[in-house]
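Note sheet for the following structure.
Yeah, one chain of the complex is gone here, protein chain that is, but the others are all in their spots.
Order of writing sets the labels: A and B. Residues in every chain begin at 1.
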Amino acid sequence: MSETRVHFYQVGSFAVGNRLLSADERTVQSDRRRTNSIDSGHRACQGCGEALGARYALDAAMRATANQLVAVNATGCLEVFSTPFPETSWQIPWLHSLFGNAPAVATGVAAALRVKGRDQVRVVGQAGDGGTVDIGFGTLSGMFERNDDVLFICYDNEGYMNTGVQRSAATPPAARTATTDAVGPDPGNPFGQGKDLPRIAMAHGIPYVATATVADLHDLERKVERAMSLHGARYLHVFVPCPLGWGAASHETIHLARLAKETGIFPVYEAEYGEVTGVSSIRRPVPVTEYLRLQRRYAHLFGHPGRPDVIERLQAMADANIARLGLRGTEEDA
Amino acid sequence: MFQVRFHGRGGQGVVTAAELLAVAAFREGRHAQAFPSFGSERTGAPVVSYCRIDDREIRTREPISAPDAVVIQDVTLIHQVDLFGGLAAAGYVLINTSRTFAELGLGELAARCQPDHLSTCPATELALEHVGRPVPNAALLGGLAALTDQVPLHAIGDALRDRFGPIVGERNLAAAAAAFEHVRAQREVVAGATAD
Partner (left out) sequence: MLQQIEGSRAIAEAVARCRPEVVCAYPISPQTHIIEAIGVMVKEGALAPCEYINVESEFAAMSVSIGASAAGARAYTATASQGLLFMIEAVYNAAGLGLPIVMTLANRAIGAPINIWNDHSDAMAVRDAGWIQLFAETNQEAADLHIQAFRLAEELSVPVMVCMDGFILTHAVEGVDLLDQDVVDAFLPPYEPRQVLDPEDPVSIGAMVGPEAFEEVRYLAHLRQLDALDRIPVIAAEFAAVSGRASGGLVRPYRLEDADTAIIAMGSVLGTIKDAVDQRRDAGERVGVLGITSFRPFPLEAVRAALAGVERVIVVEKAFSLGMGGVLATDVAMALGTSSLHTVVAGLGGRPITLASLTDMLARARADELATLSFLDLDEGVIARERARMASTRRSGPFAENVLRDLGRPREDHP
């Protein structure tokens, strides 16, 4: 599938001029026939990136499957804020079992659908970063290596937000969490730790791996559609800022997601069968400080004397991402 | 109830021997129960398996501590493992060897057992000859049939064919039949000697 290039950027803004697109190029969300897989009225915080990401991803998956979709959910914010009965937000068949087993449960659902001859019904598994990179990692890797017919979506907000902002293996270096406090000689999360799950997923050689952010919802929807056009194990890692956990203003969610991508901190790309097939180039390079400054979890890096050395290391990590994936490639071409 | 204990080493078909004997007895309309010594033994380690044969339902689950017959598949176990513990006074012993009990250092055992309840059989050689593999279990079952009269040779043949299919089963049966003849001839010699 060729990428839809959107050229209708407004000056000084990244907002997509959705209304300027032809009807079939517009987002699923702009369509009145969207399914509202996860309905309004749930209990997510103001500015929740995960709620936004899940809504876009699932509605896109619904459109891609003609509404033949089952969702499996790990324990976590998404599960908790969406389900206190009788106010379930789920307008699609939805199953929550445990924190660490969503990939395996999704495998079971897919197996049952296959054995029942209902192959047209597709399965999406979803979890936060804790349920994906930490406690669910074993079942996720098993699902990947068996190439089970599941799209697994990780909504990555870089920590255990449901339990009060603790550190996960997706928490970036230097970030303050409740278990990596901004105290001592090396405040925040240590350097040299953590997992790059999209690359681990690619190492399984599965049909499709992609990253996305809630800043580019066209891109997110397109990747979901691409994923649903394939069979076997597919993985989508969505960057979803958490205003509460990151100490950011709730109106900054989209902005932060965009800065994560534009700084190179969170590279946006896709891969098939272990090989990168496309990257979202940085359009307006920005230093990491622009991203970091907006979040209280990095407040200890700023002020006087601050930690310019740490900021430098974070910048180096972003630069390494940019170099590795050629995120400024199109700029150079230009 | 007739209780048989098989001793051998992992890889010699010790567990299979007990199972085959149970199947043979079952084919004769008797109740039978076979089970291994439940170890996590690897190839070459001492292994024990058990088989009970009875005309009524077998309910007990304990390992056989007082066997009516002991089958030794591997002579290197002699004096290494308590092979004859609990062996009944009129118990049977069948050893895979071409040596004599005395040569194996089992003169004392031979002295306290009934001569016609003791037998040796070159089962490994017979297996090599008829099956082409040094797995003595089928041959020993033939020998055991001749020694104890608990199951007929044709039932052992049925069990072997069930387990290994017609071709390999038939080869194993040939080894068992040869061992059967070997042990029967031995017993005739002993019976003749006793009669004299």
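Quick note on the criterion: a contact is a pair of C-beta atoms (placed from the backbone, for glycine too) under 8 Å apart; a residue touches a chain by one contact, two chains touch by 3 or more.
Predicted, not measured: the structure shown is a model, and the values here were computed from it.
**Q** Specify the residue from the set B:65, B:80 or B:100 that touches the hidden chain.
**A** B:65
**Q** Where does subunit A touch the missing chain, residue by residue?
**A** Spelled out for subunit A, the touching residues are 67-70, 72-73, 79-80, 83-85, 88, 90-98, 100-101, 104-117, 121, 138-139, 141-142, 145-146.
**Q** Spell out, residue by residue, where the missing chain touches subunit B.
**A** Residues touching the hidden chain, for subunit B, are 18-19, 22-23, 26-27, 31-36, 38, 40, 58-63, 65.
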